[in-house]
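Omission of a single protein chain aside, the complex is shown with its protein chains in their original locations.
Note that the chains are named A, B and C in the order they appear, and that numbering of residues resets to 1 at the start of each chain.
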Amino acid sequence: MRAVIDTGDPGLEEWKRLFGQLWRIRAFEGQVQTLAAAGEVPGFAHLSTGQEAVAVGVCAHLGREDALFTSHRGHGHVLAKGSDARAMLAEIIGRSTGLCQGHGGSMHLVDAPNGVLGATGVVGGNLPLAAGAAWAAQARGKAAISVVFFGDGATGAGIFHETVNLSVLWQLPVLFVCENNGYAEFTSREEHSTVGSVRAFADPYGMAAATVDGNDLPAVFEAAREATARVRSGAGPYLLECMTHRMAGHYVGDAQHYRSREELAAVTAKCPIERMKRRLLGLAVAREELDAIGEAAIREMAQAVADARAGAPADPRMALCHVYGAPALQANPGAGE
Amino acid sequence: MRAVIDTGDPGLEEWKRLFGQLWRIRAFEGQVQTLAAAGEVPGFAHLSTGQEAVAVGVCAHLGREDALFTSHRGHGHVLAKGSDARAMLAEIIGRSTGLCQGHGGSMHLVDAPNGVLGATGVVGGNLPLAAGAAWAAQARGKAAISVVFFGDGATGAGIFHETVNLSVLWQLPVLFVCENNGYAEFTSREEHSTVGSVRAFADPYGMAAATVDGNDLPAVFEAAREATARVRSGAGPYLLECMTHRMAGHYVGDAQHYRSREELAAVTAKCPIERMKRRLLGLAVAREELDAIGEAAIREMAQAVADARAGAPADPRMALCHVYGAPALQANPGAGE
Amino acid sequence: MSQTYIELLRRALDEELSLDPAVHLLGEDVAAGGAFGVTKGLAQKHGARRVRNTPISEAAIAGLATGAALCGLRPVLEIMFIDFATLALDCLVNQSAKYRYMSGGQLAVPMVVRTQAGAAGGAAAQHSQSLESWFIHVPGLVVVAPSSPVEAYGLLKRSIRLGDPVLFIEHKRLYALREELPANLPLPDIGRARVARAGCDVTVITYSAMVGSALEAADIVAGQGLSAEVIDLRTLTPLDMQTVAASVMKTHRVVIAHEAVRNGGVGAEIAARLAGELFDELDAPITRVGCRFAPIPFAPELERAVLPGTADIVRAVQAACA
Partner (left out) sequence: MSQTYIELLRRALDEELSLDPAVHLLGEDVAAGGAFGVTKGLAQKHGARRVRNTPISEAAIAGLATGAALCGLRPVLEIMFIDFATLALDCLVNQSAKYRYMSGGQLAVPMVVRTQAGAAGGAAAQHSQSLESWFIHVPGLVVVAPSSPVEAYGLLKRSIRLGDPVLFIEHKRLYALREELPANLPLPDIGRARVARAGCDVTVITYSAMVGSALEAADIVAGQGLSAEVIDLRTLTPLDMQTVAASVMKTHRVVIAHEAVRNGGVGAEIAARLAGELFDELDAPITRVGCRFAPIPFAPELERAVLPGTADIVRAVQAACA
């Protein structure tokens, strides 16, 4: 799709494109929210609204051959990596035209040709997989790197620490991107850990790390440029902590009783899209042009929903496919069926 | 048995007693080695030879009401806490007179009345149990603390990090004692982690921590005095890293091909007993007196083995006892027996 | 006044917290009510020290609960989805289940692990599993799987008081179910199954959410002249083979139904026991109803294609009585 960018300021046109990417995610999640509220999304839908700048700023430095792993809150990352919004939405509403033919769903998006190797519903479960992908790249002499997005809550899981230790030890080309949004479900970071900044976990290992304002697209972009360049250079893993905020609830339907009005207002005031808009206005881009970018994204996603909805429902005859690959096993060895 | 000591130098008589404790562990492990080599110890026997000063220096500050948890290499800790050598040996050779009636064995010593709440064969598995015991003490308003011994290898396990996070968060009265002997089985610390000093893992959490020469009894004693006092005061958990050396193999029978002659000689030169002996000689204790202390320990353990051997073998009629406690379940609900 | 499965679970917890100061709740978000609201309000009532939020550390919190249980607490731990019990399994299997035994009876682990299983509405492969059969394979654990609000209430109270480690498996499809709690209801015994519906032609053995499907199926086949007895096992360890045997010696035909995949499921154990101990009483092949052998897929059409339901039980009953 787009070339890997790895040095310096990408220029105004690229900033505008990235601004559009923010909007595409925002509009995508808006559609998911509407669909979920209407009962068209099976299961749990976790929105990345408010965290778009992390996805866009990091994925700007990735090519299709780089591996991306994400969590339950992964729509934005997958979209920013360049996957097709229609196929994503079709998966999220369970169509046979979805990325995974309806087998996966919102928390399990995979788009292998685009290097999206998977979202997972197990908090922290994606971390060692990403390190493993990095190991494979290292072992096979490939230039690709592996990037994994995860929440601050995942640092409470032992697997985070095991994976960091191994990645540093083996000098794996993996970039850990923590979206520190201060919450795990309904519980604030303060109740989860006395460690406010996740970056601190890198220190014992001497792992390269940085904390950045995750709502500031150029800041994320620049930090991710450095981080990916370093990881690509073979210098080992990197932890990039992006301080950000969930503008929506934990999942669609979460009434957020645990957050005050003031808190929610403060979060809204930090909207990464508004912030980037101000930045671009400051660079003398016309308000109309920026509005048009947003509107185009909104139109694109409305159309994507229409396209996704047009797809055939998942095919029940496929329900027992893909359990095994080996031909001898495809006859489904369980319970005689 | 003995009072909790919590301030200052314990005085020469106590140092001599503790010197005797070093010898008791050394002699105990010597007997286990002989028994294991003779095939009298079922399963795996892991000796703490060379690491005695950690057990003795820490346990000097514990009372019976304090909880102790240990690992596969736990004989020394249990002995230093004041458990009966005969009942321990009887368990280790599988007698009905053993601490656990032969159900547990070398890796699973429990002596509940003495606060020895268990050894575990799962690396790191004892850590959250110790935190849980500390939580119970906290919740029930007891003054007791919980102490857990573990190896440097256990810090590779996620459970270590999860437990530290929780313990700091809940300010639990638990003392983590890491015996950093530079090896996990046949693999050196360098191959396990780039983090040389385990103490570093405390930093992100702001947990109180110290590293001490684990072969220097007075140093361990003093560090443990501070650490236990702090934990007892309600100031939260503490990590005490004791740098030490395994003088024996990973288990009895390990040929240690992975260690050079020079390395083994260097380790022997650091023997904590010899070191304490020099210290006491310097304090004008007569060599004869010190020799007598060692000989008494050796005699005691020889007698303990004889006593243990005299115990009846484990009783096969007990094999299905203690699976459940609830009377309705004791009829053994599995498979109709 | 009827109450939901969730409300009656909450009531059981509330009462036990009030009765016994040793009872403590812990788990992810439990102070906020937990993902399904079961513990809502309990932190406010009993204090944040007795209803404690934890980090996302399933392994450590299981260990914490176990260690605390060794030292006089009666922890009730919530694992949000049974799928994540995988993360706590080392502790539950290697420590909690074995502690009493390994210590030669010196110590006990009076703790309850509340968790929630089953598929509903697209929760997909990692949030829908039914993994109870793993736990019946572990000596030392008790496994409870209540089928209704009233059952859940009584069995949870009994589990908390038991004194052995209990895996208490709720089902997400049952959470909204309503029932009235009868006054002065005696609490059910752990290890005692119940005849949920009497019948004489065939015995349907089941538990948890499938009890409802079995009762529906029994209604349907009744219209076809078949009288099905439905047994709600309630506890999977111990298995109440006496109640099962009494029924099978009457009907001589058996259908076993659960939501888990058949292969290696609890139904296999029951069928094996019958094929061993009551072989001569059986007049027909034992039929098992269970999930088809695949991970639980996301899309509703796929989910429906793998999950067992009332129609499968009806077919199995018909086959058993053919």
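Basically, a residue touches a chain if its C-beta (ideal position, glycine included) is under 8 Å from a C-beta of that chain, and two chains touch if they have at least 3 such contacts.
Quick caveat: nothing in here was measured; it's all calculated off a predicted structure.
By the touch rule given at the top, the unshown chain touches A, B, C in the complete complex. In the complete complex, the residue from A:Asn165, A:Ser193, A:Asn215 or A:Thr228 that touches the missing chain is A:Asn165. When the whole complex is considered, the residue among A:Ala130, A:Ala200 or A:Val252 that touches the unshown chain is A:Ala130. Among B:Arg26, B:Lys81 or B:His108, only B:His108 touches the chain that is left out of the view. Of the listed positions A:Val41, A:Val58, A:Val122 or A:Cys178, the one in contact with the omitted chain in the full complex is A:Val122.
Although one chain is not displayed, chain C still touches it through residues 59, 83-84, 86-87, 89-90, 93-94, 97-98, 101-102, 124-126, 131, 133-134, 136-137, 139-140, 237, 239, 260-269, 271-272, 274-277, 279-280, 282, 284-288, 293-295, 297.
Mapped onto chain B, the footprint of the missing chain covers residues 41-44, 91, 94-95, 98, 100, 102-108, 120-124, 153-154, 156-158, 184-187, 191-193, 257-258, 313-320, 323, 332-335, 337.
Think of the hidden chain as still there; on chain A it touches residues 67, 69, 98-104, 108, 110-112, 117-118, 120, 122, 125, 127-137, 139-140, 146, 158-159, 162-163, 165-166, 169-170, 321-326, 328-329, 331, 333-336.
In this section, only the chains that are shown with their structure count from here on.
Distances between chain centres, each the mean of the C-alpha atoms, put B farthest from chain A. Closest to the protein's overall CA centre, chain by chain, comes C. Centre-to-centre separation between chain A and chain B, using Cα means, comes to 46 Å.
Put simply, the C-alpha centre of chain B and that of chain C have 39 angstrom between them. The residues of chain A that reach two or more other chains are 156-158, 191-193, listed in rising order.
Shared contact sites, meaning residues of chain C that touch two or more other chains, fall at 55, 57, 59-60.
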